[in-house]
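Only one protein chain is missing; all other protein chains are in place.
Our next item is chain A:
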Amino acid sequence: MSATVVHSLWTTTAADGITKIPAPNIEYAQLSPVLIVLGAAVLGILAEAFVPRRGRYHTQLFLSVVALAAGFAAVVGLAAGGYGTTKKHIAAMGAIAVDGPALFLQGTILLASIVAVFTFAERKLDPEAHGNRVDSFVAQAAAVPGSDTEKAAVKAGFTTTEVFPLALFAVAGMLVFPAANDLLTLFIALEVFSLPLYLLCALARRKRLMSQEAAVKYFLLGAFSSAFLLFGIALLYGYAGSVSYAQIAEVVNGTVQNVDPALAETMGNDALLLIGGAMVLMGLLFKVGAVPFHMWTPDVYQGAPTPVTGFMAAATKVAAFGALLRLLYVVLPGLRWDWRPVMWGVVIVTMLGGAIVAITQTDIKRLLAYSSIAHAGFILAGVIAGTSDGISSVLFYLAAYSFVTIGAFAVVTLVRDAGGEATHLSKWAGLGRRSPLVAAVFAVFLLAFAGIPLTSGFSGKFAVFKAAADGGAGVLVVIGVIASAIAAFFYIRVIVLMFFSEPKPEGPTVAVPSALTTTAIAVGIAVTLVLGVAPQYFLDLAGQAGGFVR
């Protein structure tokens, strides 16, 4: 190829291209929740660089809360403008869907994140180190545990205020995840929220090695599942010639119009579709924590700093279920008869597996991890209902579950002994005698997890089971009920331990938290009770949000 030809290629393309390439049409206003949070995250990074160390904590806290609140306000504004119902459409050149489920889930994630950020910022639980108030995060992440550098960092009163921008980045990714309308956006969103989470997991102040181990495990397995997801995306692209949800769905349904000749050969190859779809599902089920992709959950939940665990358990789950819903309802509804049997199997082993293994746990954080697996199973039962009732019941369950989870983990941060949080169950014996209020609050969360009526757990469980039964999955409901009964056993066991066992003399003390954690717990309790006693308004909201844009 001669130089002139190359040049002409450049020049002609450039000459024509200016008129041919349309300017990307981005609806900034409709993407504002994501943009606000991302912008705040960038500002937070800048603040790390330029704000003096003593001012960073307050700057970051203020920035995070304001950004999340503003993001939530933007979501509410969009919903009020009808973008969830009548004006739902696909924005940003096909990359992002603005519809009911997306807005509902974004709202849930933002609210849950605000509460979670409160627990991040708690500085009254640990005793002061060298006159500095400390939070749950390491003084200097780069310092080797137990080294002199670490001691020096602690003595200097360093704090890892980077957690706030990291959390904001994660939230931004989570906001995009359930709204992603093509597979590449899905993958990018996944990485955007996963990478900060890997980091956050490694930042515990106490038990640092355990925390780092958790982070490595999470990272490795997460990377593994991302690879699956990416490979599945490639296969689906090969199948449909596009990564856009709508076009893949068209090919699946056989209604496709314009076939790219280059792809005509492989297009419509069902093997690609089935393998690709399965791999993408695997990637998402990993994030959801469904059996058999749950192995990371207990270790990561246990090792991560407890506020991060709460944040992860709540917000990640919401985002991942949102993405899963959209994939199954928008991309693969035509394949329902192929994925349903497999998903049935996953639901059954997830519900039973989570509940049964949880019985043998002796650590409260691991116990909650397995309980979250069982709950993933319950939510999945609603997911595979395949009806709009199914969507709204899942949305409702996620909203209910996330606040209970954050509240429960916030309570876990309060129970402490000399080694930090006393997470071993034996140490919780007699907590009800020592601090009746904290124990009662935790009991309410446990009862909500167990799905006892008049708590949000019951309303949620009833909603998903009803949807599942309506969708012809009566067997799943029966198995779900059995799993609930098994799960009830270990929640009750903790209550027994707290209220009916004699307190041990050297048992843990309950720290008196600042207003931040108190608020987080109070919000958790309030949501639990309101959604339990008068859930109608929120059911309505979730019901209105029950339609995906295609």
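One rule holds in what follows: a residue touches a chain if its C-beta (ideal position, glycine included) is under 8 Å from a C-beta of that chain, and two chains touch if they have at least 3 such contacts; residues count from 1.
Here is the rule we use: contacts and distances are computed from a predicted model.
Chemist: Which of the following names does UniProt give to the chain that is not shown: "CysW_2 protein", "NADH:ubiquinone oxidoreductase subunit M", "Probable glycine dehydrogenase (decarboxylating) subunit 1" or "WD40 repeat domain-containing protein"?
Modeler: The UniProt record for the chain left out of view names it "NADH:ubiquinone oxidoreductase subunit M".
Chemist: Among A:Gly55, A:Gly345, A:Gly419 or A:Pro453, exactly one should touch the missing chain; which is it?
Modeler: Residue touching the absent chain, from the options given: A:Pro453.
Chemist: Under the stated touch rule, tell me which residues of chain A contact the chain that is not displayed.
Modeler: Residues in contact with the chain left out: 433-437, 447, 452-454, 458-459, 462-463, 465-466, 469-470, 474, 477-478, 481-482, 484-485, 488-489, 492-493, 496, 499-502, 534-536, 539-540, 543.
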